[in-house]
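Missing here is one protein chain; the remaining ones are kept as they sit in the complex.
Let's look at chain A:
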């Protein structure tokens, strides 16, 4: 109960909407309007915030004005301009200074997988045979481990047999049937969010 009687941080006089509406009780004649143009102008004459000024070079700062925003999609990157476009030569020197340190930037993935083109047609035939004949043992991941390639490559090369697909579908349905409302909704939301990326929302 102690919290309810804590005094407001600001005095009442600066919050006029809390006061009773005394203007209504007064006569119409004594009501005073700020009708002069000069007074209104004076109120609007506010000094801009210091963060709008020239940037403090060399100093750390938290507030940036105007705040940073995503670049517009209508700005065509220099590389995408056709060779005869006049903007290409104009932008070249300004951009060179900014993106000189691309190789120093960290990558999104820890390590880029080295691309090996080592599988022969006979290997691919073997992959297909293994997956078709014994799909329970030779899953995509096991095949990828054995042939030292990515599971995506296995999926590109061959397809699971219809029985295996049907079985996998039943397993998935069994798992999903145990989900409660929360988990189901969270999964759906995640899917919707993912679709919103493609629309740039």
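Everything that follows uses one rule, which is that a residue touches a chain if its C-beta (ideal position, glycine included) is under 8 Å from a C-beta of that chain, and two chains touch if they have at least 3 such contacts; residues count from 1.
Methods note: contacts and distances are computed from a predicted model.
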{"item": "Protein that the absent chain corresponds to, by UniProt name, given \"Catabolite repression protein creC\", \"Ubiquitin carboxyl-terminal hydrolase\", \"Actin family\" or \"Large ribosomal subunit protein mL44\"", "value": "\"Large ribosomal subunit protein mL44\""}
{"item": "Identified contact with the non-displayed chain, of A:86, A:113, A:174 or A:192", "value": "A:86"}
{"item": "Identified contact with the non-displayed chain, of A:63, A:105 or A:136", "value": "A:105"}
{"item": "Full-complex contact with the absent chain, from A:49, A:148 or A:200", "value": "A:200"}
{"item": "Where the missing chain touches chain A, by residue", "value": "70-82, 85-87, 95-96, 98-100, 102, 105-109, 197-200"}
